[in-house]
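Below is one structure, written out as structure tokens; the observations come after it.
Only one protein chain is missing; all other protein chains are in place.
Entry: subunit A
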């Protein structure tokens, strides 16, 4: 009886896994053995979300995907299992849950940091170019901190001091949005350990509004 039971469960497991794998194969590029950007695009359209939707990024986070634009089989399996889905429709539903999960304070910072890392496409790459950063900021923080992000993006595009942003600066953007009152920026103190780029941003803002 027990054996039968476990057989069932493991069978079910295997079956579940099979479904996941099948889903994987739908989108995977057979020559690479992983889902490539094209595959992801296809997945997106099937899920009914835009390729650039933040939820895909969240999915990548959940999958702990290493390389931007690619999902390996392992990542796919682990991720979908963690989500508890094995079909497209389930995945679709799970996406909205995923949003809530990410927004939990305990996860959010992790997701945020992940988002930056996800952009480091080259080996040994430490920083991301301004353009991409602006897009990423918009994607990741735009909803929650619309005015700050809009203003910050404007500045980043205008300034000349920095062509790339590193992870330290990235993480401080989030801190900035969370801690500094906007738009007065009253409690910002340049003497503290804020990255120089934010010091410059605040200066720029203050000049604009004076």
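Convention: contacts are C-beta pairs under 8 Å (C-beta built on N, C-alpha and C of every residue); 3 or more make two chains touch, one makes a residue touch a chain; residues count from 1.
Definition applied: contacts and distances are computed from a predicted model.
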item: Protein that the absent chain corresponds to, by UniProt name, given "ALA-interacting subunit", "Kynurenine--oxoglutarate transaminase 1-like", "N-succinyldiaminopimelate aminotransferase DapC" or "Cullin family profile domain-containing protein"; value: "Cullin family profile domain-containing protein"
item: Residue, one of A:25, A:87 or A:172, that touches the chain absent here; value: A:172
item: Touch list for subunit A against the chain that is not drawn; value: 126-127, 166, 168-169, 171-172, 175, 190-193, 195-196, 199
